[in-house]
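The other protein chains are all here in position, but one chain of the complex has been omitted.
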């Protein structure tokens, strides 16, 4: 049972009050969806289903981009950037990987995986800054 | 480091293809934000800040409701309901707890906590159905 | 002329102040649109038109779900549930009928009609509670 | 009971396929909400409630404008305009009455009523064109 | 040529406070996108690309309509209408040209150009009223 296994994990989120709650899981969850939709598209020839898959993936990819942009601008501070100078480039690549040249523009699950891998790199840095 | 501590946890999400990805964390993250905003409101007398807090909490509470509704309608199946007959009532109470009579209509962090507790009850059932 | 024929009918709606204005017509209007789009899709082979029909029906179905969820959580009270214990299940079925397994996932007008019939059952209960 | 009293009334709505379903009730329902919120604001001195009322009325007024614009552009045709040359001006006044100089910019229920009256004038013309 | 005629002009926009900032460029930018998408659709046979083009054009066309409606209702005043009595009809035609019978319902760039031409006529009147 998930919550009992990690009783101290607090979910994190965003708004721009700011409430102080952030969590890369928001982007990752949508990216999981992107990859799952790509896979289901490959497994299903029905044209109506495929059209729905394309339009739904478009929305979920956009949500990935949004959650990543928010994290980049609102959570990360100059002191984080000093310690992790790759942040700018990593977010740029990850949001591009969610866009037309990446997961948004392709029905290949490999593109969804590339996006997930970049989000995991971001999450790793995020959780390091939380420990500090 | 978060992801290394729970290497088998897959983030879950929703769309209505369906992609098959669901996770109560989406609702919980927004509810954490709701409670944090309520707390910040209590700690800050500035009228501009307080107006912003009210409008932002309104949005995050609405997101909580949306994520819960999606989970209720789209994830749960008749066989889950048979085993957990409290599902309907629990979601009804939780979405009400996010609304005007609960966290949306109050700046008291206790209302945010009540909402979080109900979401945790939902999450417990959710992860039980995932084990099955 | 419509308004002169039913001079005492007050239109109803929703927000979560709450304003106290609710009306199942909001869900029904969108469901009418869902079924009409399904019919037009059947009557038209043009691929551009069909793609537009699929994406527009996706949006209208989502609106149906939203209006129903709002009604379920925000309008209905414990005393209504006591008198109409089928409310939870009826809304669950109706929102499912608007989703991937129902009108959202199919271009068959029969699926749109099933959704309309469930909404009419909800409307009947709604207007009964209003008389009380 | 509403639906039994007018069993042949078909609810109408909009999308831009077009599905062919339109109904001034969509605008009217939101305008009813606008007026109800204005009234509740007058009856309640609580500053948190009042802030919520202002932001919710802002949203409902915007929805009124949107539903009216859609009806004006998408439903009405040149032949309607020929017979009802006041259409342009009536929609212009009604959408202005929903905006900053009208119901959006005031907490006075009289402004909500003015908006409702203009929508009723539009509805009268709409249902006349339906009979033709 | 538009921009050379008003070298000192500051870009303008809208909200409904009102902030007093309006600019037909908002509608024109989206209409440029509509036409560009139509052209790219004609130049690309890939079915996934074409589905994405249709759904994206749907969104951009809707934005054109929204920006035009806002300009019509919120910026223009009775005194403008007196001097430019064609305003109502011009906006009606332009928003129709962005809809199902125009650029939204067709992948032909000629339909995008017709929309752009109507927006340019609106912009001409707009900037004349600004000079006054």
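A, B, C, D and E are the chain letters, set down in written order, and residue numbers restart from 1 in every chain.
In this section, contacts are C-beta pairs under 8 Å (C-beta built on N, C-alpha and C of every residue); 3 or more make two chains touch, one makes a residue touch a chain.
All of these numbers come straight from a predicted model, not from anything done at the bench.
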Among A:62, A:108 or A:128, choose the residue that contacts the chain missing from this document, as touch is defined above. A:62
Take the complete complex as the reference. Which residues in chain D touch the chain that isn't displayed? 50-51, 54-55, 58, 104-107
Residues on chain A that touch the omitted chain in the whole complex? 16-18, 62, 65, 69, 72-74, 88-89, 92, 95-96, 99-100, 104
Going by the touch rule given at the top, which residues of chain B touch the chain that is not shown? 48-49, 51-52, 55-56
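In the analysis below, only the chains that are shown with their structure count from here on.
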Looking at B-D, A-B or B-C, which pair matches A-E on over half of its contact pairs by residue number? B-D
In whole angstrom, what separates the CA-based centres of chain C and chain D? 19
For chain B, jot down the residues that touch at least 2 other chains. 16-17, 104
